[in-house]
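Complex shown without one protein chain; remaining protein chains in place.
For chain A:
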Amino acid sequence: MAQQHHGDSASHDASHGSLKSYVIGFLLSIVLTIIPVAAVMNHMLEGKPLLILILAMAILQFAVQLVFFMHLKEGENARWNIMALILGMIILLTIVAGSIWIMTYNQVAH
């Protein structure tokens, strides 16, 4: 009985991440912060490649936080969370990309 209970609580803990997953997430987030900062400060790349690199690092960092810290894929509502997040991201990208596009290329006022 006690053993079963112990098993239960262990599986319960697993759905909220372990120390290992937090440490991995923390180390990854530090590495993913240092790479773009080093690239910008040391002028390792220029122009568009640099822009793509730092944006890619930010998006990877977002994924690391979601998976390792916010436990997006775990828990009972995982599917709902992911669906809501995808919907939110579609709206977000539409707003951001749409604003930049229309303000950059369609300036009738000029």
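For the reader, a short list of remarks on this structure follows.
Rule of thumb we're sticking to: contacts are C-beta pairs under 8 Å (C-beta built on N, C-alpha and C of every residue); 3 or more make two chains touch, one makes a residue touch a chain; residues count from 1.
The rule is simple: contacts and distances are computed from a predicted model.
Taken from the listed names "Cytochrome bo(3) ubiquinol oxidase subunit 3", "Ferredoxin oxidoreductase", "Methylenetetrahydrofolate reductase" or "histidine kinase", the protein name that UniProt assigns to the chain not shown is "Cytochrome bo(3) ubiquinol oxidase subunit 3".
Annotation for chain A: contacts to the undisplayed chain at residues 12-13, 16-19, 22, 25-26, 29-30, 33, 36-37, 40-41, 50-51, 54-55, 57-58, 61-62, 65-66, 69-70, 75-77, 80-81, 84-85, 87-89, 91-92, 95-96, 99-100, 103-104.
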